[in-house]
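Only a single protein chain was left out; the remaining protein chains are all shown in position.
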């Protein structure tokens, strides 16, 4: 005897077409225009930042850097939906979300410039720093969400990873415990179609990545990640649900990595420029700008002011970054433990002396 | 706009009710009665073996031992469906499947008695030994299946793990690569409702474990694991499909761990005896015996002969086991590498001398 | 005052820490209703409920990651790994996150967690249940590795580990979980981390060990005394970071040292101790530092386990060798 005992489906949400036109009437509780403008501003700033960071890297003033070009609506969309006291556990490509959370451009440059102080966020004290080891942050997020839940805080937690990351066991383990413990946790999968050179299709045979949530018995949806309205809306709904005790949620945000994986990568080795160009049609910035032009009277002058403001803010941040004095060498030891064990005191002195010697030699 | 973009369902298969009566007409290609009788014999032998092994452990003649009481139809069901040249990568509770694959009772006792030679299977040379670290065998199985596929062998691979094991990332990673590489690989999840003291419901919020396959885009089904006919049938279909290039499959076999987790466990600490007794209603042995009585003219005399034969075979195996001479102490070194590196030669000599000293002291 | 076993001492420390500090939570496989497979968390679930004593799904990597997230939020998670042989799935979380979160964020986030695991051979358990790979963790900056060798030290050191603001791997010598009993008052006082304990004073040779091997090491000292060799016995206790001061002072006095550990010899913590003695005490040494250790093999299954473990006579022989060296 064969009987059906369970049934599932995956839905997709999007409000704007590629030209920024409404696909249907917006829900009542769509983000207000002020929020969207704020989001657009952050998108513009993020795009400028990306380009500038690559430029700094090329000129030897920054380390390896991963551009988020083309993914701005994803990262800013979910971040707009977060409350200040929610927690973010990002991957390394979420510059826009970090900005939105109050992590300064200067802090972000410091980090990518190879200075640990860049992760000592002054305005997002409880957010996690970037996770480099893929998908590991998803597990930390379950712990943070457990703590939040145990304490009865009315907050939610957001963690972000890539399409490639969904192949790593950590992701499945995190979804699983989030499901069974009904944690207030939103998983954002930024499906930008590539994990360095490995295309989405070579990563999993699943038709959607949203359906990975089914394995954990949690709800999910696929969202047009280049549609800021949809990203903000879906994220906000999921977060409200989580804060109200409704449990975890997964959003697969469909987007495209327009740039190289990082400044150390050359994407032309493994994908056609044509494929990339095609995706410019779906540019999230142009799309939301068109929406603002049509629905919020966004003018050329507004745009020019915005661009100029962002450019100025960025240049100030770069200047601040370049002016930061180096850490003292013993910083290497000073944050390893709350109090440095006696066993390492001599080594600490050694690195101070060594630096002193270097300075004397110079 | 919200649209449905994917849809999934989970089915359940079973042919016999708890009393061994047919739920509906059997498919034409159901196992023939000889196979079922062979399976029943193995189930009886496995059950006797389990009891005897526990007894050996209690009397200090065997190490920690995990009983498979109640799960015989699962483990023998899928093993019956395998061809000799298929490969098995079992977990530690698959004594019945091992028997079916030609791993002798004596080898199994040797292993559980703490002698590595128990894993040097004489008749299943390419099957993997038991995996103790949970779910790790699922990954090995993907490698074995890849090798089989690369070489164009018309074989399939079976790997087995428990309900608890499905929470470990390895399981998800293995399913994922099996899906995307379309490997000839059958995953059996022996859902016996418990992972030591942790009940199935605390392990995952997924309604079924079969649906974990959806995350990897592979097909799956839930099977009444106490129904030998259904287990053999579902496994054979999945294996034929896999051998024909149809890719991977997952079977969630629903059963119940009737005994303690192992001889080191006391299940009364965490579950009611009542719960356990209830499950005797669904005893897989009684059920398939009832089927044989009704459909194959199985008589009391047949049963008595079978029991006596199995008992004799078991006692012979126990006698053989107890008579095995110990390994020489240097065996500790002799299988570590193909050739022992010079660096360890002195240590090897030391252990020989030490054993010599012990013998002299005795 | 009553006789307490090592495993009972662990359970008492967990209970007292949870009573003192509501942020202390216990998590792991089978730690709640079942009280842990060795009963280390016996009674905690009943006393503190499922919000503070959590059975997790079966995934060690997840357990570590979960604990890190909790710790960063200010909880004091104590996570149990059922056996040290099952801690490896958590390696990435331990090496790349637990040990680094404070350093990475310049102190903004930190990681006050304890990872407990029973370790060592000698209980006739199946494969992977006999590991002593403390050296893998001792090589990781930012982590502490603590190994008690008596009930009282298990109690006091576990309290200290839980109170410590940084991550601690707390390895419990399961061979002596019930073997060693001791009378002491569980007075809610931690013992100091990062220091060795000198268990016996002596003048001819220094015996250095930790964990279950302390039993054989102390017995060896007794036998040596009978042979007029006065052995100083040091329990390292915190195997990373090492308190070399205590060890070097002792060796400077005795001129001889035998290090005893159950772990494989090559690259064991004994190597680091011997290297530092060679570096800082060379001129005091009257004999080469010797190591009495497990072999560089996989721990054999039950039938040959006894041939793997360091025995009292090996320690005695090494000490006599050292004393007779010229």
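The chains carry the letters A, B and C, assigned in the order they are written, with residues numbered from 1 in each.
Methods note: a residue touches a chain if its C-beta (ideal position, glycine included) is under 8 Å from a C-beta of that chain, and two chains touch if they have at least 3 such contacts.
Note that the coordinates shown come from a computational prediction; the quantities given were computed from them, not determined experimentally.
**Student:** For the chain that is not shown, enumerate the shown chains it touches in the whole assembly.
**Tutor:** Taken over the complete structure, the missing chain's partners among displayed chains are A, B, C.
**Student:** Hey, which of C:163, C:179, C:252 or C:298 is the one touching the hidden chain?
**Tutor:** C:298
**Student:** Quick one: say which of C:15, C:82 or C:103 touches the chain that got left out.
**Tutor:** C:103
**Student:** Looking at C:202, C:268 or C:310, which makes contact with the chain not pictured?
**Tutor:** Within the whole complex, the residue contacting the unshown chain is C:268.
**Student:** Just to verify: which one of A:168, A:212, A:236 or A:257 makes contact with the chain not shown?
**Tutor:** With A:168, A:212, A:236 or A:257 as choices, the missing chain is touched by A:168.
**Student:** Which of these touches the unseen chain: C:171, C:247, C:260 or C:289?
**Tutor:** C:289
**Student:** Among B:13, B:100 or B:148, which residue is in contact with the omitted chain in the full complex?
**Tutor:** Checking each option in B:13, B:100 or B:148, the one touching the absent chain turns out to be B:148.
**Student:** Kindly note down the residues of chain A that lie in touch with the hidden chain.
**Tutor:** For chain A, the residues touching the absent chain are 63-64, 92, 112-116, 132-134, 164-165, 167-170, 195-198, 202-204, 264-265, 269-270, 326-327, 329, 331-333, 336, 343-344, 347, 350-351, 354-355, 358.
**Student:** For chain C, which positions touch the chain that isn't shown here?
**Tutor:** 61, 85-86, 88-89, 91-92, 95-96, 99-100, 103-104, 127-128, 133, 135-136, 138-142, 240-242, 263-264, 266-272, 274-275, 277-280, 282, 285, 287-291, 295-298
**Student:** Mind pulling the chain B residues that touch the left-out chain?
**Tutor:** Contact residues on chain B toward the absent chain are 89, 116-117, 119-121, 125-126, 128-129, 133, 136, 138-148, 150, 169-170, 173-174, 176-177, 180, 331, 335-338, 341-344.
By our rule, only the chains that are shown with their structure count from here on.
**Student:** State, to the nearest whole Å, the distance from the C-alpha centre of chain B to the C-alpha centre of chain C.
**Tutor:** Result: the chain centres lie 36 Å from each other.
**Student:** State, to the nearest whole Å, the distance from the C-alpha centre of chain A to the C-alpha centre of chain B.
**Tutor:** Comparing mean C-alpha positions, chain B is 43 Å from chain A.
**Student:** Let me have the rounded angstrom distance from the C-alpha centre of chain A over to the C-alpha centre of chain C, please.
**Tutor:** About 40 Å, centre to centre.
**Student:** Which positions in chain B touch two or more other chains at once?
**Tutor:** Residue numbers touching two or more other chains: 167-170, 202-204.
**Student:** For chain C, which residues are shared contacts with two or more other chains?
**Tutor:** Only 57, 59, 61-62 qualify.
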